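Okay, so here's the structure we're looking at.
In this view, the complex is presented without one of its protein chains, the others remaining in place.
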Amino acid sequence: MRANVQQPHAPQDAQPILWVRDLQAHYRTSHFGVRRGVKAVDGVSFAVRRGEIYGLAGESSSGKTTLIKSIAGAIRPPLEIVGGSVEFAFLPGYGGLHRAPPVDVARIRWRHLSYIMQGSMNVLNPVRRVESAFVDFAYPHIGGSRKQFEQQVVAHLARVRLDPSVLAAFPHELSGGMRQRATLALATICRPDFIIADEPTTALDVVVQKEVLGMIRSIQRETGSSVLFVTHDMGVHAHITDRLAIMYAGRLVEEAATAEIFRNPLHPYTRHLISSLPRIGDDTPREGLGGSPPNLADPPPGCRFHPRCPLATEICKREVPAMLEADTGHRVACFAVNQGARA
Amino acid sequence: MAILLRDLLRHSPEFRIGAVLLAFVLLLSVLASFSPYPPESVYVVPPDVPPSLTYWFGTTSRGQDVFWQLSFAIRNTLLFGCTVALISRLFALVIGLISGYKGGWIDRALMSVNDTFIVIPLLPILVLFYFVMRDRISWLMLALIMACFGWAYDARLIRSVVMSLKAREFTQTSLFSGMSTRQILTEEHLPYVMPIVFSTTMNNMVWSIGLEVTLAVLGFTDINTPTIGGMIYWANQHTAMVAGIWWWIAFPTITVVMAFIGLFLLALSANAYIDPRSRLWSVGEAS
Amino acid sequence: MRCIRALLLVACALGSLLVPLAAPSRAQGIPQNIPRRDLLILENPEGTVKNAGWFNIWAINAGSQSNGLQQVALDTLWYIDPESGLDGVWDNSLAADKPQYNADFTEMTVKLRSGIFWSDGVEFTADDVVSTVTTQIKNPGMRFSAVLASNVASVDAPDAHTVVFKLKKPNSRFHANFTVRWGAVWILPKHVFDKVEDPVKFDFNKPISLGAYVLHSYDPDGKWYIWQLRDDWQRTTLARFGKPGPKYLAYVDPGPPEKRVIAQLNHELDVIHDIAPEGMFALAKQSKATRAWFKGFPYGHPDPTLPAVIFNTQNESFKNPDVRWALALLIDIKAVAMAAYRGAATISAIGVPPTGTHPATYHGPMEEWLKAFEIDTGKRKIKPYDPAIGKQIAEMLRPSMGEQIPSDPAEIARAFGRGWWKTDPQAAQELLEKAGFSKRGGTWVTPDGKPFSVRVMVEGDLRPVMTRAGTMIVQQWKQAGIDAKIDVAQGTLPTRRAAGDFDTFIGWSVETWGGHQDLSYFLDSWHSQFVAEPGKPQPLRNWQRWSNPALDKIIEEIRTVGFDDPKSIELGKEYVKLAVKEMPTIPLMAYNVFTAMDQTYWTGFPTSENSYTNPVPNWGNSRYMFVRLKPSS
């Protein structure tokens, strides 16, 4: 399994393209009298470097989707950015898309920042042909004559091994894999600096999944884009990402080069995730993790993992562990680990 | 249920306004049972008195108290509209769901029946029916006839929605997971169809009450039973609009509009409460 | 920002709709290109004419009659005015003289005027009259075919100005067919119809006039007709009374009552045919220029027509005169007059309309008899007539109407009528019991044990006033414990009336000349020879299907006396007495027509003070109005 882990592709010293600093995004609902504040993202900081594929892993409802929504500026009530900032290199000075003027945001969308959405089934307008999506999404950024643009689209489709005829098709006429490749082509045609990929392969079967992952990788290499790759599937992360962050209950718990994480997981939660990956020839029963992810409307105090943590101590129940560098490029938020590191 | 109502009342302004409007209208219609005058009696009060403390809504040229007449009228009219809407919704839902989902010859057969009901012009039929039934025609009977003609259009609408739902993935998933047709229709498709049913209910009531008024204006109405149409009929007979007896027309119209705005707001807020997607919107509007 | 854009959009959309508004569009309701001071605009109560381009009035029911065609374009032998007339009630129009009958009324000779011309320059002669008769007899599909064929054996023109009718059987009233009361057999142009292959399918467009006006233009959608004064108007029969004032007449469909009121307030409709009493009051209040038949209350012109509760006397329940009388005594006519006309009614206790010359001939002279009239309730004898009811109605209205209500007893009698039957529930109960009815638990039961139910058929909004009277009467009968119900027949009324498919209805079976005392106009049709079997269609007008040997005798005697014979008055009174005793219909009141006349552009309309003719504009007789109209200064 470890052999599968890719070597970091991007230079370690490349400049970051995205800084996320102490981001706090809460859902504040007041629905028919029931006021709730869900701290879906609660103080997350990280940076993504140019040209790297940065993975974000975690169970469902760990706040991954909220985090990338906040980064992508898809902030609609009841989601609210409560604190912190998001800064892209190509849109400096505002601290987040949600704070930038709409004109600037519109300018950078798709040209610099594109998005591959979860569930390819419904992301394309069902009553219009695939081609129109390319025109709507990319043509304003690419410009030139319509003919040139069409040629460019066809050429780009060839990269994802799609026949130009898909342009004339309606989304429902394509298979799931074709549709996902079409959205991949759509997200990458402008050669954006940054791509957010939210579970792009989840609904696909394994063979198609592999193919699509390969394409993402090759296009990313070709264009030099950075990718924020979100999935709960550690296997996929192992396959494609350069660096990896693990999220638990709205906070990052560990971040390191992907290979490093798989080789040397420090946080008990990360260890659990990796140990629960299937291994060939290993029949030892997986030890389960007791309990379930916390309710984010009313999270436990201190380290949010402590009710399930085999290493939990008193301090874990009271204080929030900080993300500290345990090793070069390897950050982790755990009292037990950090003490050990210091010791 | 009580909590639900309390929540709605406390936190949804739409619901509050709707509830107040509707409560007023319902109160008015309930009051009909306490009317000091029988509904069809004329010249029981002095005619043509403008609204005053004695006669809140004034009196008609026929010597009737507009307030009490209106209370009978709005009760009968609402009952009429609800009956038509309820019965025709049932038809429309069942036929629309089955026809849209099943397709094939069932669809063709049902749609042939459906289309026949759509294409037959209603007004001459109602008029002829009136001629045949004469004074035996009651609002209930009229309601039944109109229900028979009021479903077809919406059945088609529901069918078209179901047809496009059917093409979606979740239907296939449910099908593969072994759900029966009835289950798919009631558990998967019905929630999508319900908002349409709600909005067509409103439209259907507006339609049926409007048609009742139309019939009344043309003179084909049961003039013994006070309804909104009946009130307008008698007001017309006395040229109330130009004779300056505006209260004879204004109060029934205002009441009908209030009833509908009330119903509409209630449906809107109930929809928002039920539909999780629109929850997000309601918050957005509040903030 | 977004909201502004959206609103801007709406504004643009609405604005584009209203662009044509920019053009000045005042006074849209009047004809273009005709000076208003030359034009009189009248309502044609037929409404929109389906078959607008059809002017052949001799075809059955194919086109419009009262779009001006019968009022100003056509003419016939005689007119009888429902009021006092320009020069007496009787007017020899195309005829030079009154009809001359032979002794046994089998031959009628008519002398015609000379110097009368059709509008295309052809002279009117006896041949036109002959052709009117023969063409229609030849074509059974024509309007007067049946009536002429059943009467006329032959018709000849010995010279250009004499016509001789030989009748199949004696008929002292044959001339009535050619005498206008509303309408009559109109004379057709022989020189036009002779060239027509099938006169039933001939549209007579454009019509050739014999009257003083010719067609100027008409709406193919049937909403207006404009007639123009003939240049040679002096060659028509109307010229005897002077030059007609308006150069143009427009007969229009002004729409529902509210719109008629609005149109007159905007001075775009000079003569309204009829509106609801409330509309009339509104006009009187809001427009100084509006004038009705009466200067004040009750405004309306009483037509020589008698609305009544008409029993189906073939119906088991109503065969007994005692039952009919009982129902009459349960009616409070004051409440009915209020409900139907807001009091603006002229009541009548007897079977003759209280209009024209009739009160002087019948109502007044017979009052003593009525006061003395007794009915036997089975337990006692009562005198049901109350001579003071007309006055009571006037007094009832005085507090609210004040000055408008006359105080002179003669004026009151003229406006509100004289007496009627006093409401007498006790007597009614006794009469019903006498007839074998019984009261069980507050409701009446017929002799064979069924609930006594009476349906009162009304026409609905086609005759609003009748409908209102009917609902009031139903309420009164209900209060007395009778299962009474209103039955709105709408358009089915003619069919059901003819078929006898009703218990009672509010309508009329009595229509008279108004200006002439002879009652045969309606009474002849009450002869038992015309009463149909139950279930068979009844010919007009004996809708009550009432037959009585004494009545037959009266009718047969009238047939043998001349039209102007004073004896016919005596026979008429015999009929009145018989009808009072038998009560085949319960007479209610005159059919008051609220004809509203706007004096902004024209003055000289007929009114109760100046009662030279009937102002109701769909009557053929209304043509006399035009010669008296003068432009307002």
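Labels for the chains are A, B and C, by order of writing; each one numbers its residues from 1.
Heads up, the rule we're going with is that contacts are C-beta pairs under 8 Å (C-beta built on N, C-alpha and C of every residue); 3 or more make two chains touch, one makes a residue touch a chain.
Quick note on the criterion: contacts and distances are computed from a predicted model.
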item: Missing subunit (named according to UniProt) among the choices "NADH-quinone oxidoreductase subunit K", "ABC transporter permease", "Carbon-monoxide dehydrogenase medium subunit" or "Hydrogenase iron-sulfur subunit"; value: "ABC transporter permease"
item: Contact set of the excluded chain (shown chains only); value: A, B, C
item: Contacting the left-out chain in the complete assembly, out of C:Gly29, C:Pro425 or C:Pro631; value: C:Gly29
item: Given B:Val127, B:Cys148, B:Met179 or B:Ala270, the one touching the chain that is not displayed; value: B:Val127
item: Contact residue for the chain not shown (choose from C:Gly436, C:Pro451, C:Pro494 or C:Pro534); value: C:Pro494
item: Sole residue of C:Pro220, C:Pro399 or C:Gly442 that reaches the chain not shown, by the stated touch rule; value: C:Pro220
item: Touch residues of chain A, complete complex, unshown partner; value: 72, 74, 105-110, 114-115, 117, 119, 121-128, 132, 136-137, 140, 170, 172-173
item: In chain C, positions touching the absent partner; value: 2-4, 6-7, 9-10, 13, 17-18, 20-21, 23, 25-26, 28-34, 48, 50-51, 54, 59-63, 140-141, 143-147, 149-151, 176-177, 179, 181-184, 200-201, 216-217, 219-224, 226, 250, 252-256, 258-259, 262-263, 265-266, 490-492, 494-499, 521, 524-525, 530, 537, 539-542
item: Interface with the undisplayed chain - residues on chain B; value: 108, 111-112, 115-116, 118-125, 127-128, 131-132, 153, 156-157, 160-161, 163-164, 167-168, 195-196, 199, 202-203, 206, 209-210, 213-214, 217-218, 228-229, 232, 241-242, 249, 253, 256-257, 259-261, 264-265, 271, 277-278, 281, 284-285
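Here is the rule we use: only the chains that are shown with their structure count from here on.
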item: Chain closest to the assembly centre - both centres taken as Cα means; value: B
item: Chain centre separation (chain A, chain C; CA means) in Å; value: 91
item: Cα-centroid distance, chain A relative to chain B, in whole angstrom; value: 50
item: Distance between chain centroids, defined by C-alpha means - chain B, chain C (Å); value: 44
item: Junction residues of chain B - those touching two or more other chains; value: none
item: Chain C - residues contacting chain B, complex; value: 256-258, 261-262, 275-276, 278-279, 281-282, 335, 338-339, 342, 455, 460-462, 464, 467-468, 471-472, 475, 485-492
item: Chain C contact footprint on chain B (complex, rising order); value: 40-43, 47, 61-62, 130-131, 134-135, 218-221, 223-224, 233, 236-245
